[in-house]
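Starting off with a structure, shown below.
Complex shown without one protein chain; remaining protein chains in place.
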Amino acid sequence: MSNLGKTEWVIPDGFMSDTESGNYVSHEAICVLNLNDECAEVELEIYFEDRDPILGFVASCSPKRCNHIRIDKIENKNGVKTPHEVPYAIYVKSNIPVVCQHSRMDVSDPKMTLMTTIAY
Amino acid sequence: MSNLGKTEWVIPDGFMSDTESGNYVSHEAICVLNLNDECAEVELEIYFEDRDPILGFVASCSPKRCNHIRIDKIENKNGVKTPHEVPYAIYVKSNIPVVCQHSRMDVSDPKMTLMTTIAY
Amino acid sequence: MSNLGKTEWVIPDGFMSDTESGNYVSHEAICVLNLNDECAEVELEIYFEDRDPILGFVASCSPKRCNHIRIDKIENKNGVKTPHEVPYAIYVKSNIPVVCQHSRMDVSDPKMTLMTTIAY
Partner (left out) sequence: MSNLGKTEWVIPDGFMSDTESGNYVSHEAICVLNLNDECAEVELEIYFEDRDPILGFVASCSPKRCNHIRIDKIENKNGVKTPHEVPYAIYVKSNIPVVCQHSRMDVSDPKMTLMTTIAY
């Protein structure tokens, strides 16, 4: 069942509103599924329109497990987080094949809306 | 017209809110189309972040038919259902090529929102 | 620029609520883009969970034009339309390569929600 997936994934449309409503906070997630028998080491890079990318976001996904990586929560090696209210793009690299999906929850309205797509 | 599709499909972002609103309940569905002349035997596996997967969800899709498999309703061989309020991922295996799409209805807001993507 | 696209497309998750709200009616659309220099003849088939498919929905897409085919409006050769409140799937066949995207507007809530995906 292994080798289903790819080692590189891209999401060009990233954006997190800096809002909350009730129990919800606006956020994005990169959801990873690892069907292999070994752990997947995943690295994320965040790209911007007018500044250098933020590199070095590290996560892992155990064998036969998924990981819903919250973009609003993860910090890179230097403790830097992804900013809100700024357009960005996400590049995901894994050492073994995984499958990646991207989803956004936006509660700025304040009625919640969702959008999702399998990453490229 | 047969052989359009694949035998393996993956959805990394699964999540069902444990809410209802009016006539609606929050749920997810794996929608399968079988364009072959024989029945498709479909098996689903649900993967989690911190526990072993739940295997052995079995469904079928008759020839020239679709099947909107409700993740909140289907039970595996042991009568186990997919839990609510927990992130998961879905792996679909069919004995013959089919096409799979995943959709979520979330009414926790309580205004309904939908999201969908062709599975990977 | 021609030959960008495919001649067969599939959408497994079709469903139209039988509702309207203000100026909106719940509906689905298959959006086709034809980048060729000749007209695309497009045929749609609607598949169901428990009955025979409805065949023979015919549309065309002129060269260098798009066509947002409304599933709630198109009739097949026998004057039959796609039913509401029933799960279905859509198969699209074109005589030349086109690109297809599927979108749903649901106003049953009655707050509008949208979902979309490039077809498979």
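Some observations on this one:
First chain written, first letter: the chains are A, B and C, and each begins at residue 1.
Note that in this section a residue touches a chain if its C-beta (ideal position, glycine included) is under 8 Å from a C-beta of that chain, and two chains touch if they have at least 3 such contacts.
Here the structure is a predicted model, which means the values were calculated and not measured.
Residues of chain C in touch with the missing chain: 1, 4-5, 29, 31-33, 35, 64-68, 99-103, 111-118.
Think of the hidden chain as still there; on chain B it touches residues 111, 113, 115, 117. For chain A, the residues touching the absent chain in the complete assembly are 8, 10-15, 47-50, 52-53, 87-89, 91, 104, 106, 108-109, 111, 113-120.
The rule is short, and it goes like this: only the chains that are shown with their structure count from here on.
Chain closest to the overall centre, judged by the mean of its C-alpha atoms against the mean of all protein C-alpha atoms: B.
Interface note: chain A and chain B, two copies of one sequence, contact each other through mostly non-matching residue numbers (shared numbers fall below half of all numbers used). Each chain gets one centre point, the mean of its Cα atoms, and the points for chain A and chain B are 22 Å apart. Mean C-alpha positions place chain A and chain C at a centre distance of 31 Å. The set of chain A residues that touch two or more partner chains comprises 111, 113, 115, 117.
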